[in-house]
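All protein chains but one are shown at their positions in the complex.
So, subunit A:
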Amino acid sequence: MAGIRGYWALTAAAIAFRLLLLLCFPKDLHLGSRPEVATPLTSLRRLAEGYWLKQASMSPYSGSMYHGSPLLLSFLGQLTIRRVEGRPPHFYCSLMFVVVDFITAILIRATGQKLLLSRHKSFQVLNLSKLVEASGIVNPGDFASLVYLWNPLTIVTCMGSSTSPIDNLMVVMAIYGACSRIAPLAAFGWVFATHLSLYPMILIVPVILLLGYGLDAPPSKLFLHKTSDASSSGALNQSPDNSGASRLTDNTIHTFSWVQVFHFVLWVFIWLCYVLLLSSISLKDVGGLSEMFRKTYGFILTVEDLSPNIGVLWYFFAEVFEFFRNFFLIVFHVNILFMIFPLAIRLKHRPCFLAFVYIAISSMLKSYPSVGDSALYLGLLALFCNELADMHFSFFLFCGYIGVSLLSPVMHNLWIWRGTGNANFYFATGLAYACLQTVLVVETTLGPSNHPFWWRWTTPSNLLLPFPLFLVRVRFLPDDEDPKIVEAQPSSISLPVFHFGALLFGRDSLVPMKCPKPSLRGLNKPKCIKCGNVARSRCPFQSCKSCCAKAENPCQIHDKRPVSSSISVERPSDDVFTTGASWRLNSLRQHLPVFYGQRDLLPGRMQQI
């Protein structure tokens, strides 16, 4: 739980580094003209042009130069025209972006601390706090904010005279507001982020989930199980600890606080009116709101500007026939919307993570992406550093990001300045970048062992099983874990869902379609000779734990903890690891070796239980 040593020193160093870059390289860094950094939407040079047009009593949108918000014009316009001799052209703006970056980092840190607290709380509820201590935990807030501040992409964006730092701040503000359940702040962040760059609109789902359900927690079926265990044991023991826990559990999962959501909607309405009012005042004599909508959102949605960027859309729409343009515009934009619903179902209990996934997906598929978007989702990714400690491909992704970010300017140089390359050279790096982002999203969301460990031991090995299936399974799961009953039920329900999952993710999704049973894990394990259930491979009597216990075999494996509900009732109630917890631990002990390949990996304390 301890924070990172020297956090403030490192933060100050990051700020100082930015200032140093700002002061030492007055002219050599032409970052603002790089297509990776400044897009037509975020370029500060275009903003200066729009401001100039507006000062000349013309519509800032005339001439297809500026496509941002009119509020930014009033906000940053003054700063763009002030010049200092011997400094970069947008010196004051860059200074402001340094401050904005700092605020974003602080908000990310606060969000991370909230996440950590909620994680501890849910572990306490599940009686797993020892497990938490066993695995070292980094403070995700400190870590993520440092990652955000020191990410080269963030630094480049900050220096590169683009307005993406402000967009990022608004998104982070929305998430922070929702995490700390401050409805006005969340609504403010969401409305402004949507107003500035449109794509954060889809963040309304995680924000409402955050406000309704609270922060990321293990899936609710664990709590359900816990509740049923606690009630069965608590009926006899009347332990204050258990009943308190169960009450807490009830509070944690069952309530969806409509009041908060209602507050949020109300505030969204207020802020929306406010933004529209301000915009219309700002554009009163020059154009109007309709032109603003056409030139900002219309510009984003119709992909008018085909100048190269790191995305994939410009190349496609430069090639596509005019007849099919509208069709493919719809296809590309629906692509993002298509992801929203299944991901929301799947990650309902982890709204913060859901927000990260949404941001990553939209920054991959948006019409004018820049490295600023990557900086944001990489920063948010670091919030889940504890959950992702076992992530696959981390090294591959790291090398890939470095390679692509170095190769992209070289290819651009080869195409534009040397003339020996062509557009395909540059587009190739864009494709590679998109692939990398896909791998990142898939690995963080769906990768086999990348889930927090409660996923590991509550879900079967195939992780593409969608959420409703678990729900069904948990409902039918009796206390002594008899998979036979379970397996009979859910296949008919799950089949369409599998189709959906296969369409969406296409990754190993054919496996569950052929055999949509949840208990794949039992297939290659030794069976109990008595009841046919899964048995421990090392049990000399080839029995499952319940049969072993019933027969009272002198078994080395199962005798350690002969668990059954009938015995555990008689145990003293002050033992933390009774009943539900013991069930979980047993299944944990069963499944962890499967995931790690070796039994020795279990933390020492777990083995002594």
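Note that a residue touches a chain if its C-beta (ideal position, glycine included) is under 8 Å from a C-beta of that chain, and two chains touch if they have at least 3 such contacts; residues count from 1.
What we mean here is this: contacts and distances are computed from a predicted model.
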item	value
Chain not present in the shown complex, as UniProt names it (candidates "V-type proton ATPase subunit F", "CobW C-terminal domain-containing protein", "Glycosylphosphatidylinositol anchor attachment 1 protein" or "EARP-interacting protein homolog")	"Glycosylphosphatidylinositol anchor attachment 1 protein"
Residue touching the undisplayed chain, where the options are A:Leu117, A:Val320 or A:Cys399	A:Cys399
Given A:Ser180, A:Thr302 or A:Asn413, the one touching the chain that is not displayed	A:Asn413
Among A:Thr157, A:Gln260, A:Ser362 or A:Asn386, the residue in touch with the chain that has been omitted	A:Asn386
Footprint left on subunit A by the chain that the document does not show	2, 4-5, 27-28, 30, 33, 135-138, 385-386, 389-396, 398-399, 402-403, 406-407, 409-411, 413-414, 417-420, 425, 439, 448, 461, 508, 524-525, 594-598, 600-601
